[in-house]
Every structure is written in C-alpha cells, then in structure tokens.
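On to chain A.
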Amino acid sequence: MIVHLPILQVIIPLMAAPLCLLLTRPRLAWLFSLIASGLAFLISGMLLQQVMTSGTIIYEMGGWEAPWGIEYRIDQLNALLLLIISALSTIVLFAAETSIHKEIPADKHTLFYVLYLLSLAAMLGIVATGDAFNVFVFLEISSLSAYALIALGQDRRALWASYQYLIMGTIGATFILIGIGLMYQMTGTLNMYDLSIRLPEVAQTRTVFTAFAFVIVGICLKLAMFPLHLWLPNAYAYAPSIVTAFFAATATKVAIYLLIRFTFSVFGLSFSFTHLPLQLLFVTLGLVGVFVASTAAIYQTNVKHLFAYSSIAQIGYMIVGFSISTAAGLTATLLHLFNHALMKGALFLALGAVMYRIGSTQLSNFQGLGRQMPVTMAAIVIGGLSLIGVPLTVGFVSKWYLVLAVIENGWWPVAVLILAGSLLAIVYVWRIVEVAYFKPALAGTETIQEAPLSFLIPVWTLVIANIYFGIDTRLSVQVAQAASQSLFGVSP
Partner candidate 1 sequence: MFIGLYNYWVVIVLMMVGFYIVIAHGNLIKKIVGLSIFQTSVFIFYISMAKVDGGSAPILADEINQYSNPLPQVLILTAIVVGIATTALALALAVRIKEAYGSIEEDEIQKQDNLD
Partner candidate 2 sequence: MDAFIHISSSLFLLIGSFLCLSGGIGILRFPDFYTRMHAVGVTETLATAMILIGLILYNPDFLVDVKLVIILLMTLFISPTAGHALANAAMLNDKMQKDDNKQNSEVKSSTS
C-alpha cells in the first residue's frame, strides 16, 4: 500500500465526498469527513517522511509512463503543502459541527460536508499532480466548491461576493487554460517535467512569452495578489466562518505553490527572471500590496474584513520573498507560507468562536470581550502577536528569514520596508486588543460565556502549534530548505 500513497492522498477525500452524500444524518457526515480528513493528514505525514528520506516519488496513473499518461510527482515542495492543507483541514473540521449549526440552514449541513471534502480533495489534487491540464481540472473543482461554500453564508452579500469571485476565478482559470494551450502548442506535451525539458529549446519564441504571461496573470488572479485582490475581502468576510478559516489558511497557499511550480520547475529560473522584468515587478507589487492592504485593514470595522486584508498583506510578503529568486528567498516564502497558514487558521477559527457566541464580528461588539471570553481573546492576541512577528512565535521565524534573504540579496531599503510593514500590523492588531480589553462590555452582553469546547480545542491546538513551531523550527526550516535547494539545484 505504501507505493500507492500519493494517489490515496487525493482519492480518499475525493471518494469520501459522494459517500458522505449518502449518509442522511449530518452528525454522521461530520464524523465521516473528519475520519477522511484525518486519514489524508496521516498519509501526507507519511509521504513527507518518505520524501525526506528517499527523494522525489513518481506515480504513473493507469500504468502509462509519463508524457502519455498522467503522473504524480511528489517532491519536498508538494509534501510540505500537502501536510499544511490536510493538517489545517482536519483541525478546522473539528469546530465545523458546532459552528455551522448557527450559520447554515439545517437541511444543507450534509451538502456542506460534501463540498468541504471536494474542495479539500481538489486542493490536494492540485498540489500533488505533475500534469499541467490536470492542475486546471482540479483548480476548477476547488473553485466551484469554493463558490458554492461561500454562497452558503447567512448574509445576502455572501451571494454577491461569491458571484464576483466566480467571475474573477473563471477568468483566471481560462487564462491558465490559454497559457497551457499555448505551451502545449509549442512543446507538444502536458507533463510538467517533460515541459521543463522541452521548453528551453523554444524559449525565445513569442508564443512562450505569452503563455508565461497568461499563466502568471491567471495564477495571480487566483492568488489575490495586490492589483487583482478585489474579490478576496468580501468573499472571506461574508462566507461562513468555518469556510473562511479553511480557505484563508489553504486556498492562497495552493495558488502560491502553483506560482512557484510554474516559474521554477516548468519555465525554469533563467527564463522566468532574466527575460522579463518579473523580479522588479513582483517586488514593487508585493510591497505596495503590503502597505495598501495594511492601511485598508486599519480602517475596517468588521474584524473578518480586517484579517482578510491582513491576509493580502501577508501574501505581499510571500511575493516579495518569491521575487528574490535566490534559494534563501524561496525558503523564506515557503516558511512564511507554512507559518501564515497556522496564524490565519488560528485567528479565523477564534473569530468563528466569537461569531458563534455573539453572531457578528463587528468591532463594536468586541467590547469587553477580554473578560467574557478570555480564552478566545487570548488566542486572538497570541495570533495577532505572531502576525506582528514577536519572537518565540512563528511569525518571527518567517520574518527573520525574509529579512535575512532580502539583506543577502543586498536590497536594504526593501528590508526596512518589510519591517515597517509589520509596524502597520501592530496598529491593526492593537485596535482589537484595546477594544476587547479596555472598553467596558455593552449593556446586554453579560450573558455571553466562553466559546464551547469544540471551538477551543482546535483554536488552541493551532495557537500552541504557532508557538511550538516558533521555537522548534527544525521541521519547517528543514523541509523548506530542502524544497528550495531541490528547486534551485536540479529541477525535480
């Protein structure tokens, strides 16, 4: 069975979804999806362990060898992503049962779990596959389930946000399809590894430039990078809090994985960064994104909007790390990817707990929450601190590597800007702390008591993970460095 691990990773949640539909009672569906997600997490752990020991794993689908059939190619980069996605989904699923009671009508709970499993399987599929067109198909599955899940939100604006996300997402996906088509036309193959071998010969032609441009723009639309981020705040703010927690921690990460995979593995480092002024473009867009999103976050009244904008800012950091295009830069991006998933998972789950108790995440009814829901507020504070990058938290580790990579590259002003960006983070995190701890509780809110246990366990596992990986960074740093070495040394 060990040989079949890569495909089992995707197939178990994928097959679990239709099975889940057959179960009538939502509680049974919840347990079933929890088991499926737990199994996926287990497998990703074993895969990571296997990859770290014996290098890249190749799994041909249907027994046909690479360019003819579809193959799965798992190297350190995929294994890290697989681990993050399955871990986050399992933890978020813990709190799903109680949270959706308050936010989704009763008859749609089983459907919620089916769509949740489908989007999980699709993301695992995107990350694991080694075939360009297969990426498009699974990208489409994850986006479709995302649109449906976001539209389940209570507020009528969730529908409008989901519609805008659909339009932007489909345009992005079609751009990627055009890009893949152009690449296929010039090289005749769809397999990523095969592409990376055959592309250099045709690299100078104009078609390959356009293919590269379209793929990158398509991915950036999915990534919600600065100029193309308009759909993200509404989509994350009005979706049910479990959906926001899950997508905030994983959806953008998958898009960044795609960006890294296409620029480094498929198009090759030399092509991506020398011909086009990509490096300069991405650094400026990243930094502008950080500042614009952080200032926007400061003026938000809804805390979910606030953290959604801060997610865009953190993505800006990853883009800056990515644009340094050295091994250290890539390690910094991968680390920040890993850490940001932990941070945002904890924060949005804690917001889910607040939403469960109070019914809305407006900043005004956060008043006096420090006393009424001390444990949840403590989780939000620690999450906020790790967002700022205080030592002994996970944020500090990624900030340390990012600034180190930037300085090694000689960009001193960029280093100062990155640190100034985290100052803005202090402002918007402290706005919440001040409202929660210093303002007296509102009149009718004495009855609010602490969030139920089913929320506290996942929130606090993520918070402890936030601190643990801030101290014992062996796992995250080792895998990140191995992944960036493998991308820079010899392409997989």
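Selection criteria: all candidates are chains of the complex that A comes from, given by their letters.
FYI, a residue touches a chain if its C-beta (ideal position, glycine included) is under 8 Å from a C-beta of that chain, and two chains touch if they have at least 3 such contacts; residues count from 1.
The structure presented is a predicted model; accordingly, all values stated were derived computationally and were not measured.
Q: Going by the C-beta definition already given, which one of 1 or 2 is in contact with chain A within this complex?
A: In this complex, among candidates 1 or 2, chain A touches 1.
Q: Taking the complex as given, what residues does chain A use to touch candidate 1?
A: Interface residues on the chain A side: 133, 137, 140, 144, 147-148, 151, 156-157, 159-160, 162-163, 166-167, 170-171, 173-174, 177-178, 181, 184-185, 190.
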